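Let's turn to chain A:
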Amino acid sequence: MMPDLGKYADAVLGAYAASIVLLIAIVALSIWQARRTKAALDDVEKRRNG
Partner candidate 1 sequence: MSLWEYANPVKFMALSGRILPWAAWLSGICLVVGLIWGFFFTPDDFRQGSTVKIIYLHVPSALMAINIWMMMLVTSLVWIIRRHHVSALAAKAAAPIGVAMTLIALITGAIWGQPMWGTWWAWDPRLTSFLILFLFYLGYIALWAAIEDNDTAADLTSILCLVGSVFAVLSRYAVNFWNQGLHQGASLSLDKEKNVADVFYFPLLVCIAGFVLLFIALVLLRTRTEIRARRASALLARERMA
Partner candidate 2 sequence: MKALLVRDLRLAIRAGGGFGLGLAFFLIVTVLVPFGVGPQSALLSTIAPGILWLGALLACLLSLDRILALDWEDGTLDLLACAPLPMEAAVSVKALAHWLTTGLPLVIAAPLFALLLNLPSAGYAPLVLSLLLGTPALSVIGTFGAALTVGIKRGGLLLSLLVLPLYVPTLIYGAEAARRGAAGLDTSTPLIMLAGITFGVIALLPFASAAVLRVNIR
């Protein structure tokens, strides 16, 4: 299954790993912030609407 990366395996795998970590980080950060503010807003709205 795994393609033969030859002597550059480290470089290719490293690049993929680093990029995917960064992509996941920005996605996770965005989702986490979205959840948190949504919860905070819902909280305020609930208080306002009784």
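As a convention for this text, a residue touches a chain if its C-beta (ideal position, glycine included) is under 8 Å from a C-beta of that chain, and two chains touch if they have at least 3 such contacts; residues count from 1.
The set was built so that all candidates are chains of the complex that A comes from, given by their letters.
Quick caveat: nothing in here was measured; it's all calculated off a predicted structure.
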item	value
Selected partner (touches chain A in the complex), from 1 or 2	1
Contact footprint of candidate 1 on chain A as seen in their complex	1, 3-9, 11-12, 14-16, 18-19, 22-23, 25-27, 29-31, 33-34, 37-38, 40-41, 44-45, 47-48
